[in-house]
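With one protein chain removed, the remaining protein chains of the complex are shown where they sit.
Right after this comes chain A.
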Amino acid sequence: MMPDLGKYADTVLSAYAASLVLLAVLVLVSLWRGRRVRAELERLEQRLTRNG
C-alpha cells in the first residue's frame, strides 16, 4: 500500500508529519478553546439570570 518513496522517503514523510501535526494542533486548540468559552458564557449567563 505504501508507495516507494525511494531515497527521499525521510524528506516526504517528515514534511507530511510536520504539516499534519500542525493542522491537527490548530483544529484541536480551536475546538478546545471554543468549547471552554461557550461553557463559561453559559455559566455566566445562568448566574446573572439567577441573580437578576
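Note that in this section contacts are C-beta pairs under 8 Å (C-beta built on N, C-alpha and C of every residue); 3 or more make two chains touch, one makes a residue touch a chain; residues count from 1.
Here is the rule we go by: contacts and distances are computed from a predicted model.
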UniProt names the one chain left off this complex as which of "Heme exporter protein C", "Response regulator", "D-xylose transport system permease protein" or "Sarcosine oxidase subunit gamma"?
"Heme exporter protein C"
On chain A, what residues meet the omitted chain?
1, 3-9, 11-12, 14-16, 18-19, 22-23, 25-27, 30-31, 33-34, 37-38, 40-41, 44-45, 48
